[in-house]
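A single protein chain has been omitted from the complex, and every remaining protein chain is retained in its original position.
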Amino acid sequence: MNKKHLSAGMVHTLLLSYTLLALWPIFLVLINSFKTRKAIFKDPMAIPTVETFSLVGFDKVLARSSFDIYFSNSIIITVVTLTLTLLIGAMAAWALSEYKFRGNLLMGLYLAIGIMVPIRLGSVSILNLIVELNLTNTLTALILVYTAQSLPLTIFILSEFIGQIPKDLKEAARCDGVSEYKIFFEIILPLIRPAIATVGIFTMVPVWNDLWFPLILAPGEEARTVTLGVQQFIGQYVTDWNAVLASLTLAIIPVMILYIFFSRQLIRGITSGAVK
Amino acid sequence: MTHWTQNLAKRSGVALAGLMAVAALGIAPAVNAANLTIESWRNDDLEIWMDKLIPAFNKKHPDIKVVFAPLPPADYNSGLNTKLAGKTAGDLITCRPFDASLQLYQKGNLLSLNGLSGLENFSNVAKSAWQTDDGKTTFCLPMASVIHGFMYNKEIFDELGLSIPKTIPEFMAALETIKSKSKYTPLAMGSADQWEAATMGFQNVGPNFWKGEAGRKALIDGSQKYTDAAYVNTFKHLAAWAPYLGKGFKAQKYPDSQNLFTLGRAAIYPAGSWDITTFNTQADFEFGAFPPPVPAGQSECYISDHTDIALGINPASENIDAAKTFLTWMGTAAFAEMYANSLPGFFSLSNHKVTLSDPVAQEFVSWRAKCQSTIRNSYQILSRGEPNLETGLWNVSAQVLNGTMTPEEAAKTSEDGLAKWYKPHM
Partner (left out) sequence: MIMTVSRKTLKSFPTHIVVFLAPAVLIYSVFMIYPLLDSIRLSFYTADQAGVTTFSGFANYVTIFTDEAWSNSFWNAFKNNMVLFAIHMAVQNPIGLMLAAILSLPRLTGRHTYRTAMFMPTMMSVVIIGFVWQLILNPLWGVAESVMDLVGLADYFEPWLGQEGTALVTISLISVWQFVGIPLMLLYAALLNIPEDLVDAGQIDGANHWRIFWYIKFPMILPAMGVVSILTFVGNFNAFDLIYALKGGLAGPNFSTDIMGSFFYRVFFGFQLQLGNPTMGAAVATLMFLIILVGIMIYLFGVQRRLNRI
């Protein structure tokens, strides 16, 4: 009994210290964004007090950039890319792992190439393509490129998971005469939910955080993403730490809120839908 | 079963919303035909362009809409090249001096400006940074030059009873006084960004060693080498700065150096004149400037007065006439006056007489009368091949400061790189 308590204490100490390590740098940015310039430099680790509290950085960020537009752009791009990738990625993964057809292995290898290749290598050709399609400075351009970029890994991971699904489930349905489409949408999709949650995060993180393609394909104000907005803002106000810390805070907080919200869904998905 | 169907409904709902969003986004914002977009790396100047310069232009030409669309400086070359390749670059392109822009012209990405009205207001020296080697074609309209020197915190100098150092021994003595008699950092410069070491260090103090234009031209024609005493001595002087730089200067970046100075924690700042604008808004003490000190016993002085920035036209632009109108306007006295005073530290390259109101900018520009001007010695012709000389100088200057390379090694590395591809040095 005693021994068990001790180990639980140790487990929590370990987890707590890592949590602290993970969150402390972010916390540091948050508190300092609410302080005066002098206070930021004088005592970086102090919580803002009545004397040191200041919103001057936020005033500047909000007056000098359109963070609201950047946010809606980033959210639209991420959500649409995620939806498209998961849907058509799961479809392709299902086709590859379920059906034995001629060229199956070849198709799998073909789709796997994308995991290995840095997509930046194709930047100039991608840009030409987007120009020809008349899609520069649109969110569509980014969505298409990000979907193409996310598909290989999505298919790779989902195939592994689909391969683990017990055969008797599908076979029972097939004996009942259920169509292949119905089997996929009604039996398989719900079963691979934990994988979808994982893949979702894998897709979402690089898409939300990408700097390169917004810079090249959609640098215009109307299609600018948060990451590009922050990067340009930092570049512009790099010596003004109030403004920089405030812009970082503005970029961090919505991601945190979104993530905490999504995270509940994800954990529920993982724990309830785990393939047994 | 109900569980699955519910799930299906939920999922298809999300998918449908996604597809609808894709459909809705297909509508690209229409591009107005009378628009001009300026590509630039000067994102620091965004507000001044939007709030002052463009409105002034629109008073004269209300029919032409101008957008200043800067990229972060480090992303400019790559971003611009990709946009040019993809034919999405703006109508007006900010030109770096010499070879970088010359190559753009040779590739057909800059329009010849010969015969453009307004170009006659610039001297041949001003135009030389944006001309073909034979001097026959000019492809960018010169905007400004920047001058190197040192800025100092007047309050700290008063407190320690220091006077402005004129020679290198005086300069080193001043650094020693600051270090031993106060808590201030003597010199605010770091080596993390590398270019600070090369630009604010090597190219700032070097002209006094290699006698300005004489040395620069001698490097180009091959009669001098980087291993000559003048260049080794410049590196040696740079190496002598190391003990007086801030704690942890190896990880100190350019904005850190600026903050170190404007927070009043450093006494002297190796500067480019463009820093004036930032310092005016951030420093709450009085600061002044002095030119690079000369080696002991040398009477004549040299400064780096570098032709830095110009504007050219993208031949792929659909509004070339409007772009020419804009450049002509930039050649006027009114623009020169407004630009130089909005951005003190960027000195107009036109022949118009410009009155500067900023005292520190006045100080910088007054050195033109006392000293002889030159430009950075790696910019013309010498950075055309590989390994690239300018990039190499960044690396070795930072290493000399860090103490990972001796001045002699730095000089030899630079010369060896040049000897690999540049005939006069082979």
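Chains: A and B, in written order; residue numbering restarts at 1 for each.
The working rule: a residue touches a chain if its C-beta (ideal position, glycine included) is under 8 Å from a C-beta of that chain, and two chains touch if they have at least 3 such contacts.
Note that this is a predicted model, so its numbers are computed, not measured.
For the chain left out of this panel, the touching residue among B:K59, B:K247, B:K353 or B:K423 is B:K247. In the full complex, chain B makes contact with the omitted chain through residues 74, 77-78, 81-82, 85, 96, 98-100, 103, 106-108, 190-195, 246-253, 256, 259-260, 378-379, 383, 386-391, 394-395, 398-399, 402, 404, 417, 420.
Where chain A meets the omitted chain, the residues involved are 7, 11-12, 14-15, 18-19, 21-23, 25-26, 28-29, 41, 44-45, 84, 88-89, 91-92, 94-96, 99-102, 107, 110-111, 113-126, 129, 144-145, 147-149, 151-153, 155, 157, 160, 164, 167, 171, 174, 179-181, 184, 194-195, 198, 201-202, 205, 208-209, 211-212, 226-227, 230-231, 234, 244, 248, 251-252, 255-256, 259-260, 263-264, 267, 270-271, 274-276.
We take it that only the chains that are shown with their structure count from here on.
On chain B, the positions that touch chain A within their shared complex are 3-5, 7-8, 11-12, 14-15, 17-19, 21-22, 25-26, 28-29, 43-44, 46-47, 69, 71-75, 79, 82-83, 85-88, 254-255, 258-259, 262-263, 278, 282.
Put simply, chain A touches chain B in their complex at residues 38, 41, 64, 76, 79-80, 83-84, 87, 123-124, 127-128, 130-131, 134-140, 143, 185-187, 189-190, 215-216, 219-220, 222, 231-232, 235-236, 238-241.
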